[in-house]
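Here it is, the structure, as structure tokens.
One protein chain is absent from this view; the other protein chains keep their places.
First chain written, first letter: the chains are A, B and C, and each begins at residue 1.
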Amino acid sequence: MDHLETTRVRGDFPLLERTVNGKRLAYLDSGATAQKPTCVIDAEQDFLTRSNAAVHRGAHTLAVEATDAFEAGRSAMAGFVGAAEEEIVWTKNATESLNVISYGFANASAGLGGSDAERFRLGPGDSIVVTQMEHHANLVPWQQLALRTGAELRWLGLTDDGHLDLTDLSEVVDASTRVVAFTHVSNVLGTVNDVPRLVERAREVGAFTVLDACQSAAHLPLDLHGLGVDFAAFSGHKMLGPTGVGVLYGRKELLDALPPVLTGGSMITTVTMEESGFLPAPQRFEAGTQPVAQIVGLAAAVEYMSEIGMDVIAAHERAIGAALLDGVASVPGVRILGPRDPAVRIGAVAFDVDGVHAHDVGQFLDAQGVAARVGHHCAQPLHRRYGITASTRASAAVYTDQDDVDQFVAALRGVRPFFGLDGGTP
Amino acid sequence: MDHLETTRVRGDFPLLERTVNGKRLAYLDSGATAQKPTCVIDAEQDFLTRSNAAVHRGAHTLAVEATDAFEAGRSAMAGFVGAAEEEIVWTKNATESLNVISYGFANASAGLGGSDAERFRLGPGDSIVVTQMEHHANLVPWQQLALRTGAELRWLGLTDDGHLDLTDLSEVVDASTRVVAFTHVSNVLGTVNDVPRLVERAREVGAFTVLDACQSAAHLPLDLHGLGVDFAAFSGHKMLGPTGVGVLYGRKELLDALPPVLTGGSMITTVTMEESGFLPAPQRFEAGTQPVAQIVGLAAAVEYMSEIGMDVIAAHERAIGAALLDGVASVPGVRILGPRDPAVRIGAVAFDVDGVHAHDVGQFLDAQGVAARVGHHCAQPLHRRYGITASTRASAAVYTDQDDVDQFVAALRGVRPFFGLDGGTP
Amino acid sequence: MTDLTQLYQQVILDHAKQRVGEGTLRAPSADERPAGFGSSHQVNPTCGDEITVEYGPVTGTEHPLVWDGSGCSISMASASVAGELLQEQGADGFRTAAPAFRELMHSRGKGEPDEDLLGDAAAFQGVSKFPGRIKCALLAWVAFEDAIAQAETTKE
Partner (left out) sequence: MTDLTQLYQQVILDHAKQRVGEGTLRAPSADERPAGFGSSHQVNPTCGDEITVEYGPVTGTEHPLVWDGSGCSISMASASVAGELLQEQGADGFRTAAPAFRELMHSRGKGEPDEDLLGDAAAFQGVSKFPGRIKCALLAWVAFEDAIAQAETTKE
């Protein structure tokens, strides 16, 4: 396995050169959104200055070129995550992807989609299982689905050290369960979940599985066929790609049967004033003009990561994660959320500074050039579980280096003293 | 009123310099998607290399800069279309916007959204009115709403010369009508509809109005408050902006009461495992990471158009539209769809070449460097109304010039002879 | 020859006008379909082109194939050459030619058609340079294959 040449990699990310408050920028907010390499920015710009046109609609040369670029993006993405091309649906972000799945179930439950869609129907007596570590994007849509259908929403809790509590797995996921929706990696705790075990249990009871891969797609090798999940969702902007594009993955057979959600142009067969027929997947879920330039950019991001190698990226980020954990642990009065073993998590470390609110921690870090994220990170139930309302999170990506870690840890050391609290030696 | 300096304007659009099949490119497919001026491409690139970060979520400097740019975009858009800032919701495209409205009604009808949302409830005995000239994006979602709620879908027909047939307006829109959804400008016929009259009738019966402004926002001065519609939808990519961003407009009071559609992060107040509260508009409808770079680009597009002046643009396009109409009319064996008076339409001209299928017309034009759109233009019912399944459309934008028109008309003249039909003098 | 004249070879333009196998559909209702009858309707959602192909047992001098459709010259000519192939070579011959035609269409202008196998369909080589038109050329072939397959499976 090659070693990552971080200096060379950083040179590919123009934003990292900027300063913040007169300090070197230590960008440790990649868990929220990643910075973009030049090749991604250039790919978008190239497309816009050369081949921009509506796809799948025109016969003229530009339209053909744009369609080729659009479908090449789908093919690149499919290869990157171990899926077939027709299993990759473009959305605007992971949140839309997850909503499309849950509305697909809701539409089926409302009787749409005919007999093919019967398998997606939910009602009173059925249950939907999520976990207490979900991002709101993989929780609220399921609450809404439960509200709409009368199904019961259940969840798997968390252990004190930041793992899913699976002791009750076979009670929580039982014969009534129709959907098990869970995150691959927690965006707060960094924990990598035991996907095979959850998939196995879901299969035992005949439930569909929905994987939130937002925090894994850019950090770990991802093989969706290998994992055997039924549906998955992730966002381009977290994987070095542009904002405005996300992915919905579904097993082809399921996507073709799930009722469409957003309807309109390009997803239909025949439309009369009275009724409409719908195309199979992926077009079925791609109503209206797609984020073509963004897909081209995302394809460049995926190629960039593939060239480095996802195993190399994962190893690099594991090392950075270990350094972050060690650094944070060395600062007095700071509690780490999530597992302490870098082998079972990604390089995103959230923590609580005793006596100083996360917002104030973030502000102080920012003054030292350190961009970290503060707040509930769209995971209020998780924070409540650990007795807090907000935390600070430092999160890494392929371009994060030891200097970022050092600058961050040095700044963190100054937080409690600045706010008049004891910052003594650990 | 200033005259448009087309040569200078064209210099702002790098793609227009390319050649196609060895010929000068005459891009006449702006109705599908517009080309982008350098300032838009640069604005996106600048953002990505300087201020890219998650918005409304972080306290660090980059996040603050990104949030400022994001909200400045909203403010620019609000000013451009005569709306208040909180009335502008970002979506991925007009299709999403229209679906959010129709799903908002569907969710209200399913009992979500509490008593505030009661006004949006539909059921058997209610009617929804659309028109026969709608793009599928403003037809299929309403068919689906009718299916879901048991409401009846009705429509206003078309006259032979391409206008809405309003003779039966007061019968079609009656006391049972809850929603009247119609396009401002037909994407095929180019017809500018009589919005005030439709709004007036809808108000008389207490129905909500939904305006599809896709084909007006980039071509005519748009004043949503002035028009008095309740909701409106349009796409960034048709108004010189990037793909991946659209707008949903709604009167503030309505948006705050309409149940949210896509749920997840950034649109909630308090989330527990059991239930969630939702923010008021616009955040209520902006779940997940928004297309921030695209919004920055779109803001640049809106500024670009404002600097030229929408009245100047409209006058320029009216002149181009007149030239297109004259040119097409001069070619034998070609039938124009839509009104012949350039004053009541925009510069988009669709036509049928007798004996030659639209696809073949488009292919022949493309070989001469002319990019026109062929097919049903996502308006199958409209084509059926005029006895055809497909047409060819040449559509203009601010950068379209007389050379484009001349090149197109000369090419069109060659179509019938190439396919062995009479191309004699008109 | 320019790309355009390669696309619209005279053979293609001729087939688009003089369509082999085009005729009035028999359209039996579902419960009146004879054994060994197949029917397939295909639509190209991008442009609305459509074709219906019927294939099955007939009496007297009628040919088992009839198709009806509307669309661009490429899609109509393609239906016509497919019809000619089927009439001349029978179902087995058509089934051998179809994969070769499909491969030719996806060759991006680089395929060398086997004229013995493909007959007039070899003239479609130029289409493969136009990715936007491949669907037009294949629409009829999908319908033919489907109708023939149905006919075989409903035989006693």
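The rule is simple: a residue touches a chain if its C-beta (ideal position, glycine included) is under 8 Å from a C-beta of that chain, and two chains touch if they have at least 3 such contacts.
Because the structure is predicted, anything quoted here is derived from the model rather than measured.
Touch, as defined at the top, links the missing chain to these shown chains in the whole complex: A, B.
Summary of contacts with the chain left out: across A:Leu112, A:Leu279, A:Val344 or A:Ala390, the touching residue is A:Ala390.
When the omitted chain is restored, the residue from B:Thr67, B:Gln132, B:Thr191 or B:Gln407 that touches it is B:Thr67. Only one residue in the set A:Arg24, A:His357 or A:Arg413 touches the chain that does not appear here, and it is A:His357. Interface note for the absent chain: among A:Arg345, A:His376, A:Arg393 or A:Arg416, the touching residue is A:His376. On the side of chain B, touch with the chain left out of the figure occurs at residues 56-60, 63-64, 67-68, 266, 268-270, 279. In the full complex, chain A contacts the hidden chain through residues 21, 356-360, 363-364, 367, 374-376, 380, 383, 389-390, 418-420.
In this section, only the chains that are shown with their structure count from here on.
Of all chains present, the one whose mean CA position sits nearest the global mean of protein CA atoms is B.
Here the spacing of chain A and chain C, counted between their Cα centres, is 46 Å. Touching of two or more other chains is recorded for residues 57-60, 63, 268, 270 of chain A. Each of residues 46, 130, 133 in chain C touches at least two other chains.
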